[in-house]
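One chain of protein is taken out of this complex; the other chains stay put.
Presenting chain A:
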Amino acid sequence: MPSRILSIPSWVIWAIIVLALIGFTDSAFLLAKRISGAPIPCFITSGCDTVSKSPYSILFGVPLAAWGVIFYLGIGFLTLLYVDTKSLVVAKLIPVATALGFLSSAYFVYIQKFKIGAFCVYCILSALVSTLLFVLGVTIWKKLKS
């Protein structure tokens, strides 16, 4: 099969890697807090503990922080895999994954606003990062379409 040359601008690649790293560190921090049971100091917003200890913070028996770690690792892995292989399939997976992350984040923000009534600044950071990743994902998607 002739491989189609697809060029994703390198700044997009870099931005995704940096964002994934920020998201990963953020999630890893929350996960470490969860495992150690230490309270989470909050600034700007209030209620980091309320949010992170709420029943909504677990999905399929796994803390959301762990899902975050897996998600950002996955995004980073896909991006590096693309850099390595330039595979079209991998390039298609990146926008799909970022869309998934964006939708999940939107849902978590909704939960924080309407179900818990408190915001956790680290979770908002994660939501921002996934939103930016989604925007980058869309630019890749457009490249693929063109």
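Quick note on the criterion: contacts are C-beta pairs under 8 Å (C-beta built on N, C-alpha and C of every residue); 3 or more make two chains touch, one makes a residue touch a chain; residues count from 1.
The working rule: contacts and distances are computed from a predicted model.
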item	value
Omitted chain, identified by the protein name its UniProt record gives, among "Phosphonate transport system permease protein", "Thioredoxin domain-containing protein", "ABC transporter substrate-binding protein" or "MbnP family protein"	"Thioredoxin domain-containing protein"
Residue among A:15, A:80 or A:138 that touches the chain left out of view	A:80
Those residues of chain A which, in the complete complex, touch the missing chain	21, 24-26, 28-33, 36, 38-39, 41, 73, 76, 80, 83-84
